[in-house]
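Notes for the one structure printed next.
Missing here: one protein chain of the complex. Every other protein chain is in place.
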Amino acid sequence: MHINTDKILQVRDMNIHFTFGGGLLKSGRKAVLKAVDGVSFDLLTGETLGLVGESGCGKSSTAKGVLQLYKPTSGQVLFKEENLCDLQGEALRRMRRQMQMIFQDPYASLNPRMTVLRIIEEPMKVHRTHGNRKERREQVIEMVQRVGLNPSDIHRYPHEFSGGQRQRIGIARALAVRPELVVCDEPVSALDVSIQAQMIHLIEALRDQFNLSYLFISHDLSVVKHISHRVAVMYLGIIVELAAKEELYARPLHPYTQALLSAIPIPDPEVERQRTAIALEGEIPSPLAPPPGCRFHPRCRLREAVCSRQTPQWREVAPGHHVACHLV
Amino acid sequence: MKKQPHKRTRDTIAALKPHYLPASADAGGAAPHRYHWLIDLFIQLVKTKPLGAFGGALVLTLVLMALAAPLIATHDPNEMHGMQTLVPPGSDFFFGTDALARDLFSRIVHGARVSLTVGLGAVGLSIFLATVIGVLSGYFGGVLDTILQRCVDAIMSFPWLIIMLTVMSILGPGTGNVILALALAGFAGSSRVIRSAVLAIKHSEYVLAARSIGCRQPAILIRHILPNVAAPILVLATLGLGNAILAEAALSFLGYGVPPPAPSWGRMLSGDGLDHMLRGPWLVIFPGLAISAAVFGFNMLGDALRDLLDPRLTGGARANK
Partner (left out) sequence: MMPTPMQNQQQAKPILEVHGLIVRFTLRDGALIAVRNVSFDLFPGESLGVVGESGCGKSVTFLSVMRLIPTPPGKIDAVKMRFSGMDLLDASKRQMRRIRGNRISMVFQDPMSSLNPVLTIGRQMREGIQLHLGLSGRSLDDRCIELLDKVGISAPEMRLKSYPHQLSGGIRQRVMIAMALSCNPSILLADEPTTALDVTIQDQILRLIRDLTRDLGTASVLITHNLGAVAGTTDRIMVMYAGRIVEKAPTPLLFKDPRHPYTQGLLRSIPRVDQPAGRRLYSISGAPPDLLRETIQGCAFAPRCPLAEEQCVAQAPSLEPFAPEHLVSCWKAADAHQHG
């Protein structure tokens, strides 16, 4: 593993807001959904940054915002010093060679009407990285072998493969043009347990082989613990805590991180018997009307008066350990 | 990036391959034969959809009849056989003769050409218009969608017969104009169907994947959207053919169809048939049967194809849950 201190990706105060209602003739107020509300983080070259949170916390929107699949409403996404948010059309399209995505659902992310060869070949065609058909085909075969499929499979269609194999096809497609940054959006959550471990190994091995940097999105804290160097926890559109993996799991500071960690069932009845989950009150509030002050305060067991009044500062409380909470 | 057009058509046909069909034998790593699935589809059709296969057989008969009309017909369809008017069916004239002493059998055989030309032409044009509008409207959405769909609404608010009659009155008679009238009356509804199919596919993860790879918009439309709406388009086309033949008959019945003396099934029914129905019932029975058979054949085939090409209806290959 080569982790430099070079930052391959710097996200600065990124906002992604969706506007609803307010049609041509409707005079009603527009509702604004702040899916991502001022998110900042860095990703170092060769590093894996885990981004965890529950459904609706904005982790997937963050991933798509980084890749400009959703255009951020404001903020900066600096990929190797270049602000992707400023790029348009052809310039952005050309940048996409260096940053690829691995998708969650291996059943939905492959075009059912294309063979494996055409699926993996497509990014090479799009970016003209390989001269002719034969070279592309050789590269496809190499990629197919790297991800653990059989070269004779390249003329088959996605439906002829199992979920795990399809995910391998998706990974081969993402890596075919030798990107530097790969955004993994829940790449193992749709897979069976015995296949998950294989996929985690593959993703780790490819990171080292190709010197990739991963932004790894997941709701599963155990998987993230395994694969990441640093972990960021999101809640309702903001990052509430970010730290090196060892630090975060051993010493979670934000009450939400603590609750999240305490809720994971452990596959061991003896440990399970002693585990006490920190119950969260209520449900996640609607992102259309996030609570004032600290967004987590209505569900927080430690809340104080200040929490509902003032938004907590994003502070570095220990080297590399950032948290947004009044009580830390 | 340059591809021969022929190659592209082949790709699109191959892309129609339904999901559930078994993998072609490609264990050796050789490319599977591109058209194996067509044979598989045929076997599936005969095995699981006998009615659809029967429809297919009717359609095939019709096509052969149209292609080999001069060989099959026993007489020139427009030749008048002297005084032999309204001769009942017999060995000289299989289906009898009409009031102008023309051989009805030969006219019906040649009429297949007219029906198919009009049917294929109208459906081809209508599906082309529908696909362009449906795909653009569905994929790009927004203002374009609103404008196109309000136009479609406007067209759909008129009964199709009114549209056809209006177009025919403006353009005047002629086979080409019949085709145009039929297409204009039919494309709006089809474009709605295609648009909704595109809407469903537009949000699929593989289209997002194509964007994340860096595909250009046209490539996304051609490689990812079109092949995946090909199945509904094909079904619309087969069902539309039956309708077009029927509509041409209706136009001819009203006197707006393919101009005489071309043997049109609809005109045979409406002209002579109607006048001499009581003296020569064969004049309405045979053209009526021909129209029914053609429409029935195309509809049955279309229904069967819809079922066979829709992976959701067949459950797909991964039915182990």
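A few points about this structure:
Chains here go by letter, A and B, matching the order in which they are written, and residues are numbered from 1 within each.
As a convention for this text, a contact is a pair of C-beta atoms (placed from the backbone, for glycine too) under 8 Å apart; a residue touches a chain by one contact, two chains touch by 3 or more.
Keep in mind the model is a prediction, meaning the values are calculated, not measured.
In the complete complex, the residue from A:Ala31, A:Ala91, A:Ala277 or A:Ala318 that touches the missing chain is A:Ala277. Among A:Val32, A:Leu78, A:Leu92 or A:Ala263, only A:Ala263 touches the chain left out of the display. Note that of A:Leu117, A:Ile154 or A:Leu221, the residue touching the chain absent from this view is A:Leu221. Listed by residue number, the positions of subunit A touching the unshown chain are 54-55, 162-165, 192-198, 200-201, 219-223, 225-226, 245-246, 249, 259-261, 263-273, 275, 277, 279-280, 283-284.
One rule holds for everything that comes next: only the chains that are shown with their structure count from here on.
Within the complex formed with subunit B, the subunit A residues making contact are 67, 69, 93-94, 96-97, 100-101, 103-105, 108-114, 122-123, 125-127, 151-152, 155-157, 159-160, 170, 173.
Considering their complex, residues 1, 15-17, 19-20, 23, 26-32, 204-206, 208-216, 219, 223-224, 227-228, 230, 311, 316-318 of subunit B touch subunit A.
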